[in-house]
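This structure is in structure tokens; I'll ask about it shortly.
Of the protein chains in this complex, one is absent; all others appear in place.
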């Protein structure tokens, strides 16, 4: 008879009162490997219980934006000030703060802890891999470089922007099988992706489309190149194909819809493309990551799919749903398709948890 | 001293109870040149007054979808059966019926009357020009061919699909100045464009995007080629550049938003493109067409524009609003922009009225 | 050692292609007592498989409106014509057709089968109880009268209108404990309640409220009285307190919100009212009905609740969520509250399944 004693990794969530932080808490509820033991947010929330911190001071309204209820286990935890938070004894920090704060706080935590971040602050630094499980495991080796250079025991690993997520997941198998020469993409993004202060106003988006999201298109282009790059001589060499994005906001609660046109390296039929999408990620099942979707990519034959309301929550919000795969007459070896990706599940907090799971398996945490 | 006596052209609106027909009536209210004297619809409405015909039989609910109130002058007009409608004495028939009905009815009317149609039934026939004022005046000469071949005194001139409208208006000046080699376009279309029976259900589109509109993408590609084609040897020779469209439905009442990427024949900066957009249509002012916009294209510098809710009604719903003009890194000599076009004003009924005005000026009516 | 052999009740769903029928199929998926063996709809669908019948003939679009996917077990079932359907061998017919059809079809089925109906056709007949589990079990005895009078082996039991459902569930404990003297109610109803042909158009409800739903207010008043009536001398004697309803449609997918003001027979504080709400239905747990909610009424202390999007799906869509319980200064012994009830779960199809479960337990099926 064998007894296995194990201890869950101790987790702190910073930026716990914002929507990404909330999604993080939901993703970590009843997690088999990780346990939330510390919460932090801005000074304004510090000293309150979590239950109190997610109430509007003036009106008492609960400021909680997940469909799932707040995990009972965190309601009574005290919220600490993220600035100056002592993370000794903490294995993983999930950082869901805005970028300016991330630049200051995340290096403090990374001295000793693994920092998984939804912020963009460190995404573009040479020794910081933007990790997407199933897509660029090889980049994890950059963590060693990062630790060495910065003298940290921990590390910072950011997720990509939520709009990049579904795109790179679908481009990866195309890259591997056919090569990718260029990408044109138009997104119709859900309002929950706009972050926290204050998010998209109803007055702006009801009966409307907003054709611009500051900085988004540049992020998508740059991050796609980096994530799909190769490691050469200990550095990530970004893929150089151009990505031309138009990012718009739609009157959708959650889920980013993207119309993608790709020029492939070699000719492929829609059926070929559907086949590589369906196969993608099959080898990841053996890792048995708790937050992983059953299928990395879900292919729809029905031309009316994917739709964000119907498909965002498929497979726990962790699959990328694809449909309308067809030939494109403009680009060389062109194919086009529409994808839906859940921007606050796979595209942010729950994706960060999945990444942490992978890095734990790979020995980095 | 000279007295000018003139008589308004006598107009019948067929399909008067549907949304396109309603918009047609609104566009013709107090029109200086045209007067609505006859209304027709399906058998179900025949014999009622217009006021009664736009009430739901069962619930009494008024089925009227324009922001403007129904013109008082038509409320008491009788609605006749479009099938078998005698159009003698009628100068112009605005046909706003669905395509199957149009195929049967429009030739009946065209024997003696000018038929301006929002239906697709005849758009693709050789001797039928798809007219867009300001874009392809030269195609009007096909009306003579059509009359000769078919033995009609009148004619059929269809408008393009509402999604094609804003696209060809913006492509035309690019074609003329720089040449166009290919187009990639993603649309986010308002629900009023879905026609009448039953139109888009709230249950389908609230908190959602629908990634497919049957037949729409093919129409956009084909009509764009035809409208931007040249007349050679008495026939329209379609432009041959490929148009790759992805047409989606958004939770927007009216106004089609399109993210357009164009490969130009010669290199042009965003400023060059903005300049040709701003100049376009300037020479049309001299025609003094009553329904014409002040500016054919309205260029926005603000990157958050155009937005359908804010810009669809600009210039009476007749201008095409353009913004976010920028370089595209994928296509050769690539530029991209976002446009908003009012799908039931310029893109349908009021565009048909404007076309009729042009054809009247040009002596065809 | 005891082996229990049992056979599931054999079920037919009529009106299976409409939204109520679809919800019915979802509610019956993996049901421990009932098994769907037959499907019927209008002539148009007859002869197709269910998978084919829920596709739009023209566009191929799937016409399925539940968040849950269609149960795999019914996709290949043939759809029969509801008119003339032979229900021999069927224990229960769930009838989700419109009222005109119900008037003709339901008596055909009731000759041999138990007919649970979401249609209003028979709701107001003397020998037909409108059953709401937990509210008026005593009315079930009317089934015997009905059988005797009409010479049926089966019976017809309709559910109330979806707007009545949450109202009577909350009024019942108030009636029992304090008495009810009058009710003023304003509803803000979700679009899924509008039924099928064609349902609420996006063009009508986006950015809007529609202040009238034909017939709804009368149904609410009449059904509330009947359901809360008492059986006297073998007949249901309707409660006579007046119910003044204003029923409106809101831009909400599912879930009816109702602002209710009640004049009680004796004075009660909001805390008293909350207490009787919380206790209500406690005794039903012992019945162990598979579709029953854990709590018949869920009371919220947070004044921002209940909200249809957050609360409609609570407890499988079967609980009535109540909040904002406070004194009303206008009515005698006045209290007021806001409720949210899921109009297509408890308020229609799944409520019908729950009713069938109760009637099976009570020996009527």
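For clarity, chains are labelled A, B and C in written order, and residue numbers in each chain start from 1.
The criterion applied here is as follows: a residue touches a chain if its C-beta (ideal position, glycine included) is under 8 Å from a C-beta of that chain, and two chains touch if they have at least 3 such contacts.
Note that the structure is predicted; figures quoted are calculated from it, not measured.
For the omitted chain, the shown partners it touches in the full complex are A, B, C.
The residue touching the chain not shown here, chosen from B:62, B:149 or B:267, is B:62.
Interface note: of C:99, C:112, C:182 or C:333, the residue touching the hidden chain in the full complex is C:182.
From the options A:7, A:72 or A:202, the residue with contact to the unseen chain in the full assembly is A:202.
Within the whole complex, the absent chain has one touching residue among C:176, C:207 or C:294, and that is C:207. Considering the complete assembly, subunit B touches the hidden chain via residues 60-62, 67, 206-207, 302-304, 310.
The chain not displayed touches subunit A at residues 19, 58-61, 65, 191-192, 197-207, 212, 214, 251-253.
Mapped onto subunit C, contacts with the missing chain fall at residues 182-184, 186, 188, 206-212, 214, 221, 242-244, 246, 248, 250-253, 257, 259, 261, 263, 303-310, 323-324, 328-331, 334, 336, 338.
Methods note: only the chains that are shown with their structure count from here on.
Chain centres here are Cα means. That of subunit A falls 41 Å from that of subunit C.
For this pair, subunit B with subunit C, the centres built from the Cα atoms lie 46 Å apart. Along subunit C, residues 60-61, 206-207 each make contact with two or more other chains.
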